[in-house]
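See structure below.
Note that one protein chain of the assembly has been removed; the remaining protein chains are unaltered in position.
When the chains are written out, they are named A and B in that same order, and each has its own residue count from 1.
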Amino acid sequence: MTTDQILSDYITFGDDIHDDAAPSGPIEKRWDERKFSAKLVNPANRRKLSVIIVGSGLAGASAAATLGEAGYHVKNFCYQDSPRRAHSIAAQGGINAAKNYRNDGDSIYRLFYDTVKGGDFRSRESNVYRLAQVSVNIIDQCVAQGVPFAREYGGLLDNRSFGGVQVSRTFYARGQTGQQLLIGAYQALERQIGLGTVEMNTRHEMLEIIMVDGRARGVVVRDMITGEIETHTADAVVLATGGYGNVFFLSTNAMGCNVTATWRAHRKGAYFANPCYTQIHPTCIPVSGDYQSKLTLMSESLRNDGRIWVPKKAGDDRHASDIPEDERDYYLERIYPSFGNLVPRDIASRAAKYQCDAGKGVGPGGLGVYLDFADAIERMGRDTVEAKYGNLFDMYAQITGEDPYTEPMRIYPAVHYTMGGLWVDYDLQSNLTGLFVAGEANFSDHGANRLGASALMQGLADGYFVLPYTIANYLADGPFEKIDDSHPAVVEARQAVEERVQTLLSIDGKRTVDSFHKELGHIMWDYCGMERTEEGLVKAIQLIRDLKAEFWSNVKVTGVNEELNQTLERAGRVADFFELGELMCIDALNRRESCGGHFRAESQTEDGEALRHDDEFAYVAAWEFGGDKPVLHKEPLEYEYVEMKARSYK
Amino acid sequence: MKITVRIWRQKGPEAKGTMVPYELDDVSEHMSFLEMLDVLNERLTLEGEEPVAFDSDCREGICGMCGVVINGIAHGPEVTTTCQLHMRTFNDGDTIDIEPWRAGAFPVVKDLVVDRGAFDRIIAAGGYITAPTGSAPEANNLPVPKIDADHAFEAATCIGCGACVAACPNGSAMLFTAAKITHLGLLPQGQPERESRVLNMVEQMDAEGFGSCTNIGECTAACPKGIPLDVISQLNRDLMGALAKPGSA
Partner (left out) sequence: MASTQLTKKRVPASRSTVAMKYAMAVSGLIMVGYLILHMYGNLKVFGGQEAFDAYAHHLRTFGEPMLPYEGLLWIVRVALLASVLVHAWAAITLWRRNKAAAGYSGGKRYHSSKGATGVQRSYASFTLRWGGVIILVFIVYHLLHLTANVISPGGASDSPYQRTVNGFEIWWVVLSYTIAVLAVGLHLWHGIWSALTTLGQNRSKTRLASRLTPLAWFVSAVITIGFLLPPWAILLGITG
């Protein structure tokens, strides 16, 4: 079969779409222009307007706090026991902002430029420019809230360079920047909860969206303690529910991270954009056994001083210290002499995979490469290494039980972040009227690859500084007609959820939810992971479909709905992951180029580097739900300010 | 390794609980403690028994969601979160007792899951700096001496897991509350609300039914983030100062 025939088996080709919300004109004026043209809501009217926000991470908590402060009536939901647990908390490295405190030539324009280039020219210029603009406000806001950023002896804020950029624009709070930023947003949110403007619903999981007359008007949630299926309605709905990395089962995401909220919206008509763009982080602690539940990331900064190597001989099972220097292959330094161990994430990840595929991997299952600090300790002394990396070494020792000061660490790539998400316009509104999407849950700012320290920036930009303006513009037309629980759309949504829950509970098969999830994860990792091929993706789609069918006839969910039932929660999430996984494979199949986090083996240079096809694929792939044959809508990407170039790290 | 676990099983908030033993034959020392429970739960599910409910999310020691009392000690024998505890800490043939956080203010929801909403309410009562979005001055207009910033940071690393309450023989939330008061009270941004903050947070802490502090120090010893004990003295000083102000109470 030809490629075109294969594609037509899986894809329905729809019309192109465009982002109509972004103003034209000079890029540096667009956000001001949009803010000025946006409609305002009289403060006295705000309390009559209500907003539902699902998720309490950086984007959700900051949006809920800000909209609460503005006087809107906000209902916030999270699946954890407290909004402070959201997985934004786990980000280690830092947050970028174009403050130019270092006087090293940084500017809004440079941050914009770096982000567009880093995203491999698959993001929108307007969105990225706005992100760079508001980045400076984020730092001001967080400092005012008491976020304890690292400081210098003079009392001013410290910065470091991060993720291979040449300016120092990253603000940080030791290795816990995400935690400190989230706690800042959480405290602002709790203040609003205390004041009664935000109603917080913890341990509530969103399972369906309610659409009334073409507008998103509410959600169906399950109270995870009592099992009660509740419906909540409002004038607008915001999804800030994070990424979908857990489709791989093993990832650096939290155990509860899931795609259900966005997937349910997708099934109701919201476009899912670029699902195949996943970021794989090279320096994670490898898998140690099949019981493993999650992967732990270690900061990329380790690559500044550590040297990565594998034995030259495949299948060499000697202890690292018994392998003499001339039998080691420092493959990154060999292949990329000018960048060496500091090549970008995707290149480092893929190189590790190739070494392991060639049988040179180390550790359990041969899935790991050495990250060796012996030279660094000799050069700088153990104390200096300890001062710089001590907390990371401790973390490694805690998890593996090995001492990284005396034997090399083992690392392996792991799924870390998903650039894809629900399609949104410049206002962060999806194609469903009244449904806004913020943070990692949307696709908007990172293109095909996210730069280090940019996820925190985007989450807070969306929540503090973008949504409050754009959602007000939408709410200015409200309040919309009041809906009660007996409205047919509400009843229908609730019934759909109840039926789904009952189905899951009644299958009573022979396999556990986790066994399905793990198998799905293996399929995704093998065929839709670091390297993708047409053949592999076609195979994966079939495997996923078969597995999904088996799931719906053979899964075992114990217990009942009317209690805390963690198996039931997981079953619902895994059910949605099957469908998402299928769409990711179809998206990857469609994108016959390599860009950022998406590498198609068929599209590489002679040296094995990613090869983009700008003439054919410089578009956002926005997928409309269509069962086995989703509908592809292309949003063409135009670059007026940054010239499209190929990356080179040789 | 062969391990016997005795786990607190409790159907629901009102139900009576009891310790139930389970034997695990094939525990790898590389497993994390929670992965050991995952393995048990897989088995229980296949046997048609209800798996053990327990909380966990990030499993990298930062979100604060996990936490059980292991052999009578909050988060177990090593100073870390439950998710970062590994089975290599235990020996072949060990019996391990696993119980939920026990405190009047943390009612058991099911098995090992408790409700820590009281912590959120303490923060909502005053654990913040009022800085509405958009009102912030330029960040570097307010230098903070590094020593204050570092000390504030140390207090700010609290993950809100509740181990301090579970370890405290009095079920006191002083370490949690004091950590936030210290974090915000040491920063110049936190000064305008310093007095109202401590008054409100202490009042809410009491209203939630936490016990009083007898300065035994078990909280700090159990804290996976090493929140220092001196934050409690900081709270005590701040509250004295606030009460001494005319018209404050």
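Of note:
Everything that follows uses one rule, which is that a residue touches a chain if its C-beta (ideal position, glycine included) is under 8 Å from a C-beta of that chain, and two chains touch if they have at least 3 such contacts.
Every value quoted in this text rests on a predicted model; they were computed, and no experiment measured them.
Set against the missing chain, the residues A:T66, A:T115 or A:N201 yield one that touches it, A:N201. Chain B residues in contact with the hidden partner, per the touch definition given at the top, are 6, 8, 16-17, 19, 69, 71-73, 97, 99, 102-106, 117, 120-121, 124-125, 167-172, 174, 198-200, 202-218, 220-222, 226, 228-230, 232-237, 239-240, 242-243, 249.
Note that in this section only the chains that are shown with their structure count from here on.
In the complex of the two chains, the chain B residues touching chain A come out as 11-12, 28-32, 34-35, 38-39, 42, 44-46, 48-51, 53, 55-65, 80, 84, 86, 88, 109-110, 113, 115-117, 119-121, 123-125, 127-140, 142-146, 149, 152-153, 156-157, 159-160, 183-184, 187, 189-190.
In the complex of the two chains, the chain A residues touching chain B come out as 62, 65-66, 69, 80-87, 89-90, 99, 101, 137, 139-146, 148-157, 173-174, 176, 178-180, 183, 186-188, 190-191, 193-194, 200, 202, 225, 252, 254-256, 288-289, 291-294, 296-297, 395, 398-401, 464-465, 468, 510, 512-515, 556, 558-559, 563-564, 566-567.
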